[in-house]
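Heads up, one of the protein chains got dropped from this complex, but the rest are sitting where they should.
Moving on to chain A:
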């Protein structure tokens, strides 16, 4: 900067100063002729001022006053409504979530927007890409909320997020055969459950057969090629045979613990023979549920259907559960707003002089260094504006939390709490107003920052 200053001749500065003071006198004369008198200006401004007064100033002042009164508005309570915001578990959760939102959401959106903006500079179908990323901005928040409620549905058959997780999970780890199946509860049973596995109650030895009845088999997990359960085949020497089947006759009835007509065998179940805790033989059931364990050493063994047959299938993440709900909603916010950030940052990017980047490249900077040391510093003002605008926006995030959270207190934020307290059942406009004033005070510095910035640019 210094050389530039030195380069400017003192005369020019003096001239500039003169330009300000010099023509001032004649200009004042001109103003008298060309601009209306101040009372007339005021008259013209009056409608706007009145409107602003009614719609902006009066509500703010009234909210501030209301926030010092109790629910019915009858008695003055001082700052109780304000301290109330920070009391009680649910209120503190709302405050915590608001902090998380303000810290995480704008940063994330700006980073993603920057990423998209830089990338679109280099791809061929940039406009189409930008259009797609920007499109969510055209959808109302309420509709976005509804969309993401569906995305985060728990059931993988309905929620895209969990469907994707389950698909990824299942490519690496195949699903179990009969989740949820197990022995019948109560009574004298041939099998019993132990640590997720199903064990035969009576020990068997080579040459014997075993019946292993199971219930609680969901129809959707029963293979189509399953055949009616058969009696175990005769066991030869050194063999243990048996049947694993769904011991439930449709419509009730049927003798328990016997493979009756109409009961299906359970194919594909792994059967192990144990002795002293060690697996001595293994088999898998056939289509009619029968199995044959070969080369069983003499002596008693216990039959086990290992846990892997029954563990519940992977159902995806609990997106709208206690811990993930706020991150999940922030994700939907990202989907909506990253286009906005991208467009503004792309505009700033277009204004960056190419020669600065080129100069850096000529000097041997890598692309990352160009990005990190040249692009970002030149973009900084735009990035700050985007960030601050988003902070303002995030402080009053309501629609997405209202729709996706559906009232879950773990998703609560101050703006939603304000509504709940005053209208959504709380019936306490006093504490609602207190939250509103608090939010207003929090937004104020960001607003002032943006306005100052705008003024500076105008100068």
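Annotations for the structure displayed:
As a working rule, a contact is a pair of C-beta atoms (placed from the backbone, for glycine too) under 8 Å apart; a residue touches a chain by one contact, two chains touch by 3 or more; residues count from 1.
Definition applied: contacts and distances are computed from a predicted model.
Chain not shown in the complex: UniProt lists it as "Extracellular solute-binding protein", one of "Aspartyl/glutamyl-tRNA(Asn/Gln) amidotransferase subunit B", "V-type ATP synthase subunit K", "Cytochrome B oxidoreductase" or "Extracellular solute-binding protein".
When the omitted chain is restored, the residue from A:248, A:291 or A:335 that touches it is A:248.
If you put the hidden chain back, the residue from A:82, A:314, A:371 or A:398 that touches it is A:398.
Residues of chain A in touch with the missing chain: 4, 90, 140-141, 153-155, 180, 184-185, 215-219, 222, 246, 248-253, 312, 315, 318, 320-321, 340, 344, 347-348, 350-353, 378, 381-382, 385-386, 388-389, 392-393, 396, 398-399, 405-409, 412, 419-420, 423-428, 450-451, 453-454, 457-458.
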